[in-house]
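Here the complex is missing a single protein chain, while all its other protein chains stay put.
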Amino acid sequence: MQFTSLILSNVEVSPGYWRMRMTAPPECAASRPGQFVMVRVNGAIDPLLRRPFGIFDVGTYIPAQSGGQSQPYLEMLYRVVGKGTSMLSTLHGSDLLDVLGPLGRGFDQGSPDEEKLIVGGGVGLAPLYLLAKELATKSKVRLFAGGRTRDDILCITEFERLGVECYTATEDGSLGEQGLVTEALLRRLDHIQGRAAIYACGPHGMLNAVAGIAAERGISCQVSLEGYMACGVGACLGCVAPGHSHSPDTPDFRCVCTEGPVFESGELKWGE
Amino acid sequence: MQFTSLILSNVEVSPGYWRMRMTAPPECAASRPGQFVMVRVNGAIDPLLRRPFGIFDVGTYIPAQSGGQSQPYLEMLYRVVGKGTSMLSTLHGSDLLDVLGPLGRGFDQGSPDEEKLIVGGGVGLAPLYLLAKELATKSKVRLFAGGRTRDDILCITEFERLGVECYTATEDGSLGEQGLVTEALLRRLDHIQGRAAIYACGPHGMLNAVAGIAAERGISCQVSLEGYMACGVGACLGCVAPGHSHSPDTPDFRCVCTEGPVFESGELKWGE
Amino acid sequence: MKSAMKPDMSVNLAGMQLRNPVITASGTFGYGEEFAEYVDMESIGAFITKGLSLNARAGNPTPRIVETPGGMLNAIGLQNVGIDAFIAKKVPYFRTVNTPAIANFFGNTVDEYAEMARRLNEIPEVSALEINISCPNVKQGGIVFGTDPDCAASVVSACRAVTGKPLIVKLSPNVTDVVAMARACENAGADALSLINTLIGMAIDLNKRRPILANITGGFSGPAIKPVALRMVWQVAKAVKVPVIGIGGIMNAVDALEFMLAGASAVQIGTASFINPGAAQKIAEDMEAWLVANGIDDIKSMIGALES
Partner (left out) sequence: MKSAMKPDMSVNLAGMQLRNPVITASGTFGYGEEFAEYVDMESIGAFITKGLSLNARAGNPTPRIVETPGGMLNAIGLQNVGIDAFIAKKVPYFRTVNTPAIANFFGNTVDEYAEMARRLNEIPEVSALEINISCPNVKQGGIVFGTDPDCAASVVSACRAVTGKPLIVKLSPNVTDVVAMARACENAGADALSLINTLIGMAIDLNKRRPILANITGGFSGPAIKPVALRMVWQVAKAVKVPVIGIGGIMNAVDALEFMLAGASAVQIGTASFINPGAAQKIAEDMEAWLVANGIDDIKSMIGALES
């Protein structure tokens, strides 16, 4: 779906991280956690390509004034890293955005009797909030949030409000325990008696480690990947990632925008 | 001079015509009427080139609040015609602009005992207000303002406040007399006893007609030209206009941005 | 001004009657079906498949794409399903839309090109063939077919010999003399010429001190290349008798109409479909609206109508 969205708010929630709420057509309420949108930052040719962002949240807003006509909205949580995201951060309420989405394959809920272990690195948390919202209605959910410094640990309050138990770790020790969040994940896994399932999004190194842990322990694991995207609809073949049987001689590429961005970690080829 | 300017206001003064006031360094107070600035619409590469605009007015602004520190400003009057000017019209107070100027050669005052006849077509009025301000302190000044419709007749009140007598003409007769403003000019010229001098800015056809009238009657005439400008500083040689002795075999090109934009009409080559 | 009238948007391209001159470019529109949600397939003149080869190709490692000022580079590496899977999985969709499908293809030898043309010729759902000659000739030290008139002519002749379908040859812009290439292809039997394919470009990551694309160089497309494309279309259209299809940086109806003034009988929409998946339909609609607003009753009157 392609639609024009009115920005409702755009606020910096942590240094360099912004949360944007914008109007959306009613169909967006059915977005699967892990799906994404492609946003055209402005109508000029600089930047030229749309930018992909996970769907952080969807909801319905009832304006206090103005007759109370309800308005579906969509939220993104984004980090300013380059030209496109810094332009996004200068937009204001009532500016318009051209949006394509929801796109891609989101997370699979799995079965309710598993303990849900959500692992997010930095802005990788973005698509995990909507996931936690869904999972927390049926299962015990724990969040493992990692980052370089405390500025990279986002929206923990929101997760806690869902009843999610949160573990945080930062590389510099400025928030939570010092080190990688996978250590807390491992400790938790050692204690789990029943079944568990991992859902992860974050830097490739973190996903690699999480996929390794899941494989070793035979736990189901879904990861949300990034890829350099031009189209978001499976046409440019720019965004591909190597599938598990990939090798230079027997190439096996998966299309991140249509077959993903969420994959079973076992579907993919991981490094060491 | 290159400087960063803070937009103080940007308002539509007539459908499609905007007046922007922006801060300027003190040196700009000495801008000659007819000089121009080159404005970079934004920091992206679309649009790539700066856009040239005449200096409509300069002054000093004393904020009512905030300690009353005085602030020199510069004004432009511009018409939305394409990409750059439509982006300009979306800017707000407190946005920043990158400005180069004042550039070029402005109008020559001439001698005070001449009757000053200022002829402007549409947004061609832009550089003539500062001129009228200067001339009106010493001489009798008359303004002949023409346009297609009444929307193209700009800022007459401002000129009248200077004590300038204003004649207006529109092609569709929606304001002032119907027809070309050169007719009113011709009638005035028939009545003038003493010396007169013409100062004109507007579409090329109008300047051509005015230059013809001036030549025929032996009246001094300065015109302000436009040219497609890339640099504004005499380096690209894009903006040139044919000088009076120009022919394909003996080319004679004048650099509009440095030798102009104001020329004695006799310096230039005119069509028929 | 006859502003109430509906203008004739149809063009004839090498024997194909297209409802309008807007075609989606190879590699930017999948196999058609990917865009069904965004484009009414019967609102455009034709669509062109991703470049096809005898065997499936997996393409290059990533990164495969990078944005550049006003454009993008791609080094997809001609990833495609191969002719057999194409017939089995992609062609059935073509039957469901009443719009000509054009198959873009390539090979690494003259024989491979001819074999592909022969195979594609047998598919009734394929209305025309577009030869991508911007590929290296593995038998001749890797010289790119599309940069040498003799090489290109031999590919075109070999394909011509095995197909009666309209044969479009897609020219590379990475040449000194695009007119010489165009004439060679015309003489070898091309029914139409499409241009331009991508320029060759490169982007570097300063901090990593590495090329951004895994393939080092890539094909340069998008609005940035439009001035080069327009110039080449104008040069070629003056020099050949067969129709020319204009490609390169077309983002809107004004761009498309400019290519037609320069001599193009039709246009292809490439990178624009990434930015706006509905671009091709919108461009066709806006072109018609422009004709209406300007009282022009036949789009064909725009072809080559540049005054200069």
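First chain written, first letter: the chains are A, B and C, and each begins at residue 1.
Operating definition for what follows: contacts are C-beta pairs under 8 Å (C-beta built on N, C-alpha and C of every residue); 3 or more make two chains touch, one makes a residue touch a chain.
Computed from a predicted structure; not experimentally measured.
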item: Touch partners, limited to displayed chains, of the chain removed from view; value: A, B, C
item: Given A:24, A:45, A:74 or A:153, the one touching the chain that is not displayed; value: A:45
item: From C:25, C:44 or C:73, residue that would touch the chain that is not displayed; value: C:73
item: Touching residue (missing chain; options C:224, C:247, C:269 or C:299); value: C:224
item: Per the touch definition above, residue among B:37, B:240 or B:262 touching the missing chain; value: B:240
item: Given C:39, C:257, C:284 or C:299, the one touching the chain that is not displayed; value: C:257
item: Those residues of chain B which, in the complete complex, touch the missing chain; value: 1-2, 40, 45-50, 98, 100, 227-231, 233-241, 251-253
item: Missing-chain contacts mapped onto chain C; value: 68-71, 73, 147, 174-177, 199-204, 206, 208-211, 216-217, 220, 223-228, 230-231, 234, 249, 251, 254, 257-258, 261-262, 305-308
item: Residues of chain A (touch criterion as defined above) contacting the omitted chain; value: 45-46
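Quick note on the criterion: only the chains that are shown with their structure count from here on.
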item: Distance from the mean Cα position of chain B to that of chain A, given in whole angstrom; value: 54
item: Interchain centroid distance [CA atoms averaged], chain A/chain C, Å; value: 36
item: Where chain B touches two or more other chains, by residue; value: 45-46
item: Multi-partner residues of chain C (each touching 2 or more other chains); value: 69-70
